[in-house]
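Got a structure for you, questions after.
Missing here: one protein chain of the complex. Every other protein chain is in place.
Let's turn to chain A:
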Amino acid sequence: MAIREDVLVVGGGLAGMSAALSAAETGATVRLLSHKKSTLRHASGLVDCLGYSGDDGPFADPYAAMDDLPDDHPYRIVGESAVREGFDRFDSVVGDSYRGGHTDVNALIPTQAGTIKPTARYPASMAAGLASDTRSTLLVGFEGLSDFDAPLAADRLAAAGVPFDVRGVTLRFPKKFRADAKLTRYARALDRDEEPDKDRAPRFDGVRRALAELVRPKLDGAERVGFPSLIGDDRNDEVRDDLEERLGVPAFELAASPPSLPGVRLESRFLAALDEAGVRRTTGNPVVDYESADGAITTVYTDNNGQRVPYGADQVVLATGGLVGKGIGSSRESVREPVFDCHIPHPEDRYDWSATDAFGDQPFARFGVVPDDDLRPLDAAGETEFSNLRAAGSVLGGADFAAQKCGSGVSLATGHVAGERAGALI
């Protein structure tokens, strides 16, 4: 077979990319196969570690809370040091474009919905917005931008008891777009400092200055200004600096619901790191089948409209995601892992998969493959499914990522461990 690598990683999200980087660092040749563009573009750009467990939280120190997690939680399987190594890897990829690496303590980041999220790492663009900071705050939204209602978000933050005064205003963006303009349209206008419309900002050449002049009279003593996550894209830092300089107060972005530009920016940093590390990437077609011999996977197949392309490898990492990412699938009868058909324990009666309280303790949220200490998925009898297959990220069971706010950390930690061990066996 022609296309062959030491380590094959299936899945291009945070777990898969971390696994590929850690495997490449061992000297192994690595290929990352992903169906679609990375799921990081569906993410907020925040990188959490552990925020809650059951009724406890938000945690100030996620590491201190790990010991109390259930035994089958991925953090308990790989251990605290692996979590730290996973975050070290993350820090080396993102450099100073992210903050939070100086401490174990969670940061509290306000979102566009007016909620607060405990998180371990956050984009530099959000640094001035920390909810633990007591500076009075103005939130600025734009007419027509349906994802963000600044006055509502401000009210919700105030209701949550944040230790600062917060107000929200909705302004007309200095350049008129169609009513449902995409956030990329705003970001581009700021990136390129396009000319504003005369009827909205008659006196200024660029939208950045025009925007600052629209915000200035609304400041009214506010010591910082929050914007939705579209303050520039490629030139995010430059746009933010420009606004700060003109307004005389720090500016920040609020964490957004997907798709968000901070997620897209994070994706491009990881792609650059993969390129740097020599990881080969194939994106665009799903992995649908495999061949095995003597209990080990030898080949996986991608599918392109019925055409199959074989990829050979000595070691394989499964990082296809969970229920949302489609690494775990379900029918009315059962829950399964669709690529290698790894065992996923679940109650026989599907009415036991979910709890009636929507925000309650949902069994389905913890569905996933069950790994041994080496992250190798186990079958129903407790034997390894394949001797050379490891799993990472949300395809693993035992964690409730949405409730515990631990998805990114689990991906980083298990991705790192799975990739490093796969690479070390070459």
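Heads up, the rule we're going with is that contacts are C-beta pairs under 8 Å (C-beta built on N, C-alpha and C of every residue); 3 or more make two chains touch, one makes a residue touch a chain; residues count from 1.
As a working rule, contacts and distances are computed from a predicted model.
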From "sn-glycerol-3-phosphate dehydrogenase subunit C", "NADH-ubiquinone oxidoreductase chain B", "Ferredoxin--nitrite reductase" or "SufD family Fe-S cluster assembly protein", the UniProt protein name for the chain not displayed is "sn-glycerol-3-phosphate dehydrogenase subunit C"
Answer key for A:Ser18, A:Thr39, A:Ser53 or A:Asn236 versus the chain not shown reads A:Thr39
Touching the absent chain when the full complex is considered, from A:Thr302, A:Thr320, A:Thr384 or A:Thr414 = A:Thr302
Touching the absent chain in the whole complex: find that residue among A:Tyr63, A:Phe164, A:Phe177 or A:Trp353.
-> A:Phe177
Quickly run down the residues of chain A that touch the omitted chain.
-> 2-3, 36-37, 39, 41-42, 176-178, 180-185, 188, 234, 258-259, 261, 264, 268, 275, 278, 280-285, 302, 304-307, 309-310, 325-326
